[in-house]
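A single protein chain has been removed from this complex, and every other one stays in its place.
Up next is chain A:
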Amino acid sequence: MYEQLNYLSISTLLFLISVVGICLNQRNILIMLMSLEMMFLAVSFNLIFSSILLDDIVGQIFSLLILTVAAAESSIGLAILVIYYRIRNTITVELLTLMSG
(Lines give C-alpha, C1' and ligand atoms only; values in the text may rest on other atoms or scores of the structure.)
Protein backbone atom coordinates (compact mmCIF):
# COMPACT_ATOMS: atom_id res chain seq x y z
CA MET A 1 0.00 0.00 0.00
CA TYR A 2 1.00 3.60 0.42
CA GLU A 3 4.14 4.15 2.26
CA GLN A 4 2.86 6.84 4.50
CA LEU A 5 6.23 8.20 5.47
CA ASN A 6 7.00 9.05 1.91
CA TYR A 7 3.77 10.92 1.34
CA LEU A 8 4.16 12.78 4.58
CA SER A 9 7.71 13.67 3.72
CA ILE A 10 6.69 14.78 0.27
CA SER A 11 4.08 17.13 1.62
CA THR A 12 6.42 18.42 4.36
CA LEU A 13 9.17 18.89 1.86
CA LEU A 14 6.78 20.78 -0.39
CA PHE A 15 5.83 22.98 2.55
CA LEU A 16 9.43 23.65 3.51
CA ILE A 17 10.39 24.42 -0.06
CA SER A 18 7.61 26.95 -0.28
CA VAL A 19 8.71 28.46 3.07
CA VAL A 20 12.22 28.78 1.73
CA GLY A 21 10.74 30.27 -1.43
CA ILE A 22 9.02 32.99 0.54
CA CYS A 23 12.07 33.65 2.67
CA LEU A 24 14.78 33.73 0.12
CA ASN A 25 12.87 35.55 -2.54
CA GLN A 26 13.71 39.25 -2.40
CA ARG A 27 12.64 40.35 -5.81
CA ASN A 28 9.34 39.20 -7.01
CA ILE A 29 6.12 39.33 -5.08
CA LEU A 30 4.46 37.00 -7.55
CA ILE A 31 6.82 34.22 -6.52
CA MET A 32 5.83 34.81 -2.91
CA LEU A 33 2.17 34.40 -3.81
CA MET A 34 3.00 31.24 -5.74
CA SER A 35 4.92 29.88 -2.77
CA LEU A 36 1.89 30.65 -0.64
CA GLU A 37 -0.26 28.64 -3.03
CA MET A 38 2.29 25.83 -2.79
CA MET A 39 1.94 25.88 0.99
CA PHE A 40 -1.81 25.51 0.63
CA LEU A 41 -1.19 22.71 -1.78
CA ALA A 42 1.13 20.94 0.64
CA VAL A 43 -1.40 21.28 3.45
CA SER A 44 -4.30 19.96 1.40
CA PHE A 45 -2.05 17.20 0.10
CA ASN A 46 -1.28 16.21 3.63
CA LEU A 47 -4.92 16.32 4.67
CA ILE A 48 -6.08 14.22 1.74
CA PHE A 49 -3.45 11.59 2.31
CA SER A 50 -4.17 11.36 5.97
CA SER A 51 -7.90 11.15 5.31
CA ILE A 52 -7.26 8.24 3.01
CA LEU A 53 -4.88 6.70 5.49
CA LEU A 54 -7.23 7.06 8.44
CA ASP A 55 -10.25 6.25 6.29
CA ASP A 56 -11.98 9.46 7.33
CA ILE A 57 -13.84 11.96 5.14
CA VAL A 58 -13.18 15.03 7.29
CA GLY A 59 -9.72 15.56 5.86
CA GLN A 60 -11.09 15.73 2.34
CA ILE A 61 -13.81 18.14 3.41
CA PHE A 62 -11.14 20.33 4.96
CA SER A 63 -9.03 20.19 1.83
CA LEU A 64 -12.04 21.23 -0.28
CA LEU A 65 -12.59 24.15 2.10
CA ILE A 66 -8.91 25.06 1.92
CA LEU A 67 -9.13 24.97 -1.86
CA THR A 68 -11.91 27.55 -1.88
CA VAL A 69 -10.21 29.67 0.76
CA ALA A 70 -6.97 29.57 -1.18
CA ALA A 71 -8.73 30.60 -4.36
CA ALA A 72 -10.42 33.49 -2.63
CA GLU A 73 -7.25 34.48 -0.91
CA SER A 74 -5.15 34.43 -4.04
CA SER A 75 -7.74 36.48 -5.89
CA ILE A 76 -7.76 39.07 -3.12
CA GLY A 77 -3.97 38.98 -2.98
CA LEU A 78 -3.70 39.51 -6.71
CA ALA A 79 -6.18 42.36 -6.45
CA ILE A 80 -4.05 44.04 -3.78
CA LEU A 81 -1.03 43.44 -5.95
CA VAL A 82 -2.66 45.11 -8.90
CA ILE A 83 -3.63 48.14 -6.83
CA TYR A 84 -0.15 48.32 -5.44
CA TYR A 85 1.35 48.15 -8.90
CA ARG A 86 -0.93 50.91 -10.05
CA ILE A 87 0.43 53.16 -7.26
CA ARG A 88 4.13 52.29 -7.23
CA ASN A 89 4.72 50.98 -10.77
CA THR A 90 6.85 48.20 -9.34
CA ILE A 91 6.29 44.96 -7.51
CA THR A 92 9.76 44.43 -6.06
CA VAL A 93 9.60 42.98 -2.50
CA GLU A 94 12.70 44.80 -1.38
CA LEU A 95 11.14 48.16 -1.86
CA LEU A 96 8.15 47.40 0.35
CA THR A 97 9.74 49.09 3.35
CA LEU A 98 7.32 51.89 4.02
CA MET A 99 6.17 50.30 7.25
CA SER A 100 9.58 49.94 8.87
CA GLY A 101 9.65 50.35 12.69
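Note that a residue touches a chain if its C-beta (ideal position, glycine included) is under 8 Å from a C-beta of that chain, and two chains touch if they have at least 3 such contacts; residues count from 1.
The definition used in the following text is that contacts and distances are computed from a predicted model.
Missing chain, UniProt name from the options "Translin", "Electron transfer flavoprotein subunit alpha", "NADH-ubiquinone oxidoreductase chain 5" or "2-oxoisovalerate dehydrogenase subunit beta, mitochondrial": "NADH-ubiquinone oxidoreductase chain 5". Within the full complex, the residue among A:24, A:57 or A:87 touching the omitted chain is A:24.
The missing chain lies against chain A, touching residues 19, 22-26, 32, 93-94, 96-101.
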